[in-house]
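For reference, the structure is listed below as structure tokens.
A protein chain is absent from this complex, but the other protein chains hold their places.
On to chain A.
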Amino acid sequence: MTSIPPFPPGGGTTVTRGGALPDVTYDVTVVGAGVVGCAIARELAARPGLRVALVDASNDVGDGTSKANTAILHTGFDAVPGSLEARLVREGSRLLAAYAAGSGIPVEPVGALLVAWDQEQLDALPALLAKAERNGYDAARIIGPEEVRTREPHLGPGALGALDVPGESVICPWTTVLAYATQAVRAGVDLHLNCRVNTVDPSDDDLHVLGTERGALRTRWLVNAAGLHADTVDRLLGHHDFTVTPRRGQLIVYDKLARDLVRHILLPVPTALGKGVLVAPTVYGNVLLGPTAEDLDDKSATGSTAEGIATLREKGRRILPELLDEEVTAVYAGLRAATEHDDYRIRADPGRRALTVGGIRSTGLTASLAIAAYAAELLDDAGADLPAAGALPPVRMPNLGEAFPRPYQRADLIAADPAYGTVVCHCERVTRGEIRDALSATVPPGSLEGLRRRTRARGGRCQGFHCGADVRELFERGAELRD
């Protein structure tokens, strides 16, 4: 557990996972350290002098929906034209691509093909093309079956054509959250984990007292970025603006040895039933198949089901038959924060000095930086009177992507520090040096799962058969060292 005293002289970094909260009054507290909350905290961190807290119920950042998505950096070509989501996805896409390039978040601009498998889907392509143009995206075009086949030689038989969307990319969702959080904490934001907000009391006209698992937290402004629980937190503020209905997406991750089977993100042509099942490479060199779309009422139902897996396999067999012969590395599920509204629910309540960032359903990773900029704007308009934004010191994250050199491939790094030549997790080729670095980073992992999201250790095809015990040992020893 990390607990450095708050506000050390000269400005330090504060990440707490237990114990009492510091006895200070924050200017702004962001509830929820998912990709959206972390992006907002980072945005606020750029305002000199502002005291900001970022709190999360979980033991780590990015442990909710943000850890379990399809990891696509969307262009927004298929958003509802004119919606807030369309605008923020479009802007966010550009912002995140630039930010990723600067901070070392792996992104691979592989492009997407929306493959039409029947006449009805083929007929739908021109309208999609027109929609893309209305969304300000004009690089898309329709291609014929021969070109589809040349560009995706392993595709199942019967593809009639496709919409080519060259701007779509795959990205590392874990590094994204971590980069935001790291930058925020380094710039003075207090990150309090294991800190669920259960109550919100207005103690006087300009102060909220948040009742958390770890005691009271005072704050002038509150930003609700609680993802699936944004409606619950909203109700604590007296709002009844929307209800979150979790929409589960189950996914199968195939072995890296399947990576050569697919070159683009293979999107289905959307139908009335939703966006459908895609096949996409990951930046870690795997292949994803998913997600399903199931409306549930349990916000904790992140398990997979036999039916879900069967459905995915059936769809995957049509798209990329050879994929089904490959080994499966992981099966997981994420919950989209769907609401009864067709758009994001981002609302400021100047009276209660609160801002709700809700309904960030299936595009929040892409839109995160634009949502954060918009959130700061709304806070300002609502009277939060934020200081002018300065520049944050840049952050450089460890590379988890296969398209860029990893430490085990770098003679220079190994020569300087042999720990980068000691492979601990063999399937993912994670070195002792990387694990050590993650354990002593600005935002260290709260669990083995958190360590996996920072390094990929234990996340490969053997799922710990070879390295599980070693990695656990390093994690536990690392935790001791930090105490």
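Methods note: a contact is a pair of C-beta atoms (placed from the backbone, for glycine too) under 8 Å apart; a residue touches a chain by one contact, two chains touch by 3 or more; residues count from 1.
Note that in this section contacts and distances are computed from a predicted model.
Note on the omitted subunit: UniProt lists it as "FAD-binding protein", one of the names in "cytochrome-c oxidase", "Sugar ABC transporter permease", "FAD-binding protein" or "Protein-export membrane protein SecF".
Only one of A:Asn198, A:Thr271, A:Ser440 or A:Gln463 touches the absent chain when the whole complex is considered: A:Gln463. Within the entire complex, the positions of chain A that touch the omitted partner chain are 253, 257, 300, 302-306, 308-309, 327-332, 408-409, 411, 414-415, 418-419, 421-423, 426, 429, 448, 461-466, 468-470, 472-473.
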